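Our next item is chain A:
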Amino acid sequence: MLPIPVIQVLQVLTIIGAGPGVSGVIARVEARLQGRRGPRVLQPYYDLAKLFRKEALAPAGASWVFLAAPVAAFTCYLTVPLLIPVLTTFPLPLGYMGDILGGGFILSLAGFLVAVAALETGSPYAQLGASRAKTFAAITEPVVLFVVFTVALLTATDLPYALAATVRSSAGQIIRPAHVLAAAALFMVILYETGRIPVETHSGTNEFGMIEEARSFEHSGPYFALLKWGSAAKQLILYTILLNVFVAPWGLAATRQPWAVVLAMAALPAKACVLGGVVAVIDNSFAKLRLFKITEFAAAAFLLAVLGVFTLYLGGG
Partner candidate 1 sequence: MNAVVIVLLVLPLAAGVAAIWLPSGAAGAVTAATGVASFGLVLALIPAVSHRDTGVLGFVRVDALSVVFLLATSFLYACVAVYSIGYLRTAGRHGHGDQRYARHFWAGLNVFAWSMLMAPAMSNLALLWIAIEVTTIISALLVALEGTDGAAEAAWKYVLLASAGLAIALLGTIFLYYAGSHVLGQTYNLAFGPLLGAAAKLPHTVVRLAFVLAVLGYGTKVGLFPVHTWLPDAHSEAPTPVSALLSGSLLAVSFYAILRFYQIAAAALGSGFPRDVLLVFGVASLLLAALYLLDQQDYKRLLAYSSVEHMGILAIGVSFGAPVALAGVLLHVLAHAAAKGNAFMGAGVLVRKFGTKQMLSVTGGLDLLPWSGPLFLAAILALSAMPPFGIFRSEFEIVTGGLAASHDTAAVILVVLVTVAFLGLSVAANRMLLTPRPEPDAVRGEPSVWMVVPVVAGLVALVVLGLHPPGELVGLLDRAVTALRGPA
Partner candidate 2 sequence: MLPAQAPSVYTGAANVIAVLILLAEFGMFRQALLRDQVRLYAGQSVLIAVLAVLVAAVRHLPELYVLAAVTVALKAVAIPLVLRRLLRGTAPGHPLDVSHDIAGSGGLGLASTVLIGIAVAAFGFFSATVLPVSGGGAPVTALSVSLSVVLVAFVLMIHRRDVASQAIGLFSLENGISLAALVVAASLPLILEVALLFDLLLAVVVFGLLIRLHHGRAETLSTTDLTDLRG
């Protein structure tokens, strides 16, 4: 029987440890789909190691915020795994520290800090990326809120653990329209938050279309490494929320037995890689939306979330 604090630490370690790996898998799958061999799956780790060895530079007018932001953001990404069901089906003590709204808050805080740091730099591309990111966030945040409402209406609480338990309880819960719509809306938000097609091209630099990628333009060295690591961790966190709360809440440890926990630690990246495969297929199937059409994308996600609330609240579904 593993002691609880160990499981909590393992939760955080799984997320930040497996995050870059999932990115690597996605890049490789995408390359394979395009007929190339693609980079090694572990390439992101090597990239991080290389960046940590490099020298850090800061622009002339930047203040301490510019250097503190990547660290603070990474800290946020370390905190959120404590709140969501990463490894276990039963809530861990620190899991009551915040509900799903709190988790969303902390993720937004991280994004805000990085955006402020980008504004500090005075570089046009970084500022452009930051302003775009926050503009579109103003449209996608309501979507996330509606998804949270759906979740809350379904389970009478907004603890992610409780929702996962409800979804596991019967097949009827999975197929109800409110649940399906909320999951679809959340998936679209995740595509936006992780900077994937159809919102943004993840690979390569396309300055006129960059949103997320542009914010880290001016950072270098270990700070850049922390930013990249953080966004990989954010990606895995969002995938975990989608998978372990909405779509596939299986493979989590129901007890504190060591083998159950290890199994859960392996199951999570596996599920995330499957989801990543889906994202890679979407990457290769669609074209990037022009910037002014991203509002349509966000409106579509909003539509799905609102319909989820309607069918649940007004339609009994």
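We adopt the following convention: a contact is a pair of C-beta atoms (placed from the backbone, for glycine too) under 8 Å apart; a residue touches a chain by one contact, two chains touch by 3 or more; residues count from 1.
On the choice of candidates, all candidates are chains of the complex that A comes from, given by their letters.
Only a predicted model underlies this, so the values are computations on that prediction, with no experimental measurement involved.
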Item to check | Complex partner of chain A (touching, any copy) among 1 or 2 | outcome: 2
Next on the checklist: Which stretch or stretches of chain A touch candidate 2 in the complex?
Outcome noted: 153-156, 166, 169-177, 180-181, 295-296, 298-300, 302-304, 306-307, 310-312, 314-317
